[in-house]
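Every protein chain of the complex appears in place save one, which is left out.
As written, the chain order gives the labels A and B, with residue 1 at the start of each chain.
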Amino acid sequence: MSSHPSRAFHENSYLHGGFTLWSWLTTRDHKRIALLYMISITGFFFLGGAAATIIRIELLTPQGDLVDAHTYNELFTAHGIIMVWFFLIPSIPNTLGNFLIPLMIGAREVAFPRLNLASWYIYTLGGLFVLATLLFGGVDTGWTFYTPFATLFSNSNVVLAIVGVFVVGFSSILTGLNFIVTVHRMRAPGMTWFKLPLFVWANYATSIILVLATPVLAMTLCLIAFERITRIGIFDPSLGGDPLLFQHFFWFYSHPAVYIMVLPAMGVASEIIPCFARNRIFGYRFMTYAILGIAIIGFLVWGHHMFVSGQSMYASVVFSLLSFLVAIPSAIKVFNWTATLYKGSILFASPMLYALGFVGLFTIGGLTGLFLAAAALDVHLTDTYFVIAHFHYIMVGGTVMAYLGGLHFWWPKIVGRMYPETWGRIAAVVIFVGFNLTFFPQYIAGAMGMPRRYHVYSPEYQLLNVFSSTGAGMLAIGYLLPLVYLVWAMFRGKHAPANPWQATGLEWQTASPPPKENFETIPENIPSPYDYRSRTRS
Amino acid sequence: MSSHAAHFESDSHRHETAELGMWVFLATELMFFGPLLLGYAVGREMYGQAFAAASRHTDVVIGTINTAVLLTSSLFMALAAAAVRSDRTRMTMRCLLLTAALGVVFLVLKGFEYLSEWQEHLVPWADFRFEPRLRQGAGYFYYLYFAMTGLHALHLTIGIVASIVFALRLRVNSARALASQVGVTGLYWHFVDMIWVFLYPILYLVERHG
Partner (left out) sequence: MNPNGEGLFSAASSLGHTVDVLFLSVLGVTTFVAVGVAGAILYFSIRYRHGSKADRSNPPARARWIEITWTATPLAIFLGLFIWSSIVFSRFHRPPESALRVHVLARQWMWKVEHDNGRREIDELHVPVGQPVELIMTSQDVIHSFFVPAFRVKQDVLPGRYTSLWFNATRAGRFNLFCAEYCGTDHARMTGTVVAMPPAEFARWLAAGPQRDDLAARGFTIYRRAGCSGCHEAASTVHAPPLESLYGRQVHLSDGSTIVADDTYLRDSILLPEKQIVAGYAPIMPGFKGQLDEDDLTALLAYIRSSEETKPMSTSP
């Protein structure tokens, strides 16, 4: 492509033309909506991070000396609700996905641009409810809203928080719907299913989960709120209901939600690793089957959250088997990423450092999942810090690492300028080390029996908690670094060419930043994906 | 409308895209009703006797009439969809209005039914009265009854509003211009109808053989 980046930037870029706030708030451009999301979720990320910081400081000592028990409970609830629904679930799909899916499939827009904008407004509305919850004194149910605590016993703003989560659910549903239809209907001529980048596949599978699982959560939350208000319901045993029914409904959503969070991260890694290994991705077809396998089996494993809940033993055994099975496609992906490095020509640019960090941390998170899939071990480990460590390795070590990798990788495309490479590498290393220091000790504390959601704890766990809190401090610094230099790069960075990484993929065939309509002409002759070999040779 | 559709290659591309969007949305809707239906199944297992007794208190006459009303409305909606495909604007408009009218009839009858249930103290959160032995199970039943029929009525209301809006817009637009919207509204309407076809037997007919 012989486009002149500077010319494109000034005349036809999506960032140009309409600098007013109004033009941003009424935009239907998927690229601008992606940036609106990016700003919102960054705000929520640091808000949720602030809650985590206070939690980690509190846990430096076994006594409750910084905040009281009730405040502590509100803090971990806020941390959970904000991070799960207002950061992790929208993170990669709604920012990078929104920005890149149309570009990657050679489309000028998503299928329903107005719906896309509506989705952001719904997200914002849900966010306001959650902020209001915090302002009016918080909520202390945990992000899981277990009944009968949430329906009858908690004296906090449960209904307000539930409304916030309910509302943001519709934002997820609309985004998922939009992506599914976009991938089906908006692909450029010649962009067949097996030429799609794995990032698109991953977001497609994610969208299917969003559309099918989120409404179950929405209805369940409605029932909880209604039960709390009217004291009539189907979950509370004192009202004749069954609290396990709630847990089944909740985890029917919330376990697939884990895959909502991690599948897009896998997509990001699948773009970055071949690019910086200068190699074709190993086993493209198996990678797509693995994505679909995870999405489908992911719907059938929710009962592994309930091995000690009083669920029947036979149900537990079946859920245990399915949980082992869902680990297989994840293992396949890890092996394929590793094999992609073989005979490559590996460059250790920042995105690659993040992506390799993702693979390592995801592997540890996934492997420790096997302990929890084994029902006999889960009895001991569930509801301890082992579980906390496990899902943070997946969602923070995995998803956040990949999200940052993706931000670095596509930052030149998004803002048209390069980020400072040295800082990028420093931040990647600081985050990787800080993360492990924070969460690895929690595996040990959990295996030793330290329960989660404990404001005060038995003194034998203190040493491990001090390690963990120290790591958290390092992690906090690590997360602030990209915030500073990426924003700096947005205004002061070196102008980026259309394809700074010599990457394949249609998004690199247009200017950086892309024009409003994405492509001057829709690309023809769609290449097969990840064709790095022929590119390097020619 | 067409100004927003610049990213579509053609009208039929736009039409098929909208239709696929509605199908995906209906998948979401189905899952939305899921917990209520599963909650019903669990309740019936736990309180079989109370569920049977409670269901005998529902108004099967209104329920049956309403089923007929709704099925007829779906017929008119299907006719509207056929008319819009063959570009008959006035016919489409009439069918849409008839559909909406039948929807309103359904809601009015449902309203009367709610009113009599209120008078019979069958609303679980407002002075619920039932044979004491079966009270808890019956309360469970009526809680789900109101949740499911209420949610259905909400969906139906949205369908009625959409039908009326597109019928009125047909006064100034041709059927061709609104073909996509009418087709998609039809899909939605049939879905709402289908939900009722599930609700009717489980709420009104269950164990009414006695």
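Throughout what follows, a contact is a pair of C-beta atoms (placed from the backbone, for glycine too) under 8 Å apart; a residue touches a chain by one contact, two chains touch by 3 or more.
All figures in this text were calculated on a predicted structure; none of them were measured in a lab.
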{"item": "Interface partners of the hidden chain - shown chains only, full complex considered", "value": "A, B"}
{"item": "Of A:30, A:185, A:280 or A:516, the residue in touch with the unshown chain", "value": "A:280"}
{"item": "Touch with the omitted chain, as defined above, among A:368, A:399, A:504 or A:518", "value": "A:368"}
{"item": "Full-complex contact with the absent chain, from A:115, A:377, A:474 or A:526", "value": "A:377"}
{"item": "Selected residue (touches chain absent from view) among A:24, A:46, A:324 or A:488", "value": "A:324"}
{"item": "Interface with the undisplayed chain - residues on chain B", "value": "46-50, 132-134, 136-137"}
{"item": "Interface residues of chain A (partner: the chain not displayed)", "value": "64, 69-70, 73, 140, 142, 144, 146, 148-149, 152-154, 237-238, 240, 243-244, 277-286, 307-310, 313, 316-317, 320-321, 324-325, 327-328, 331-332, 334-336, 338-339, 341-348, 356, 359-360, 363-364, 367-368, 370-371, 373-377, 379-380, 382-384, 444, 447-449, 451-458, 460, 533"}
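Note that in this section only the chains that are shown with their structure count from here on.
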{"item": "Chain B residues touching chain A - in the complex, by the definition given at the top", "value": "4, 6-7, 13, 16-17, 20-21, 24-25, 27-29, 31-36, 38-39, 42-43, 46-47, 124-125, 136-137, 139-140, 143-144, 147"}
{"item": "Complex contact set, residues of chain A against chain B", "value": "28, 107-109, 111-114, 173, 176-178, 180-181, 184-186, 211-216, 218-220, 223, 226, 230-234, 239-242, 245, 249"}
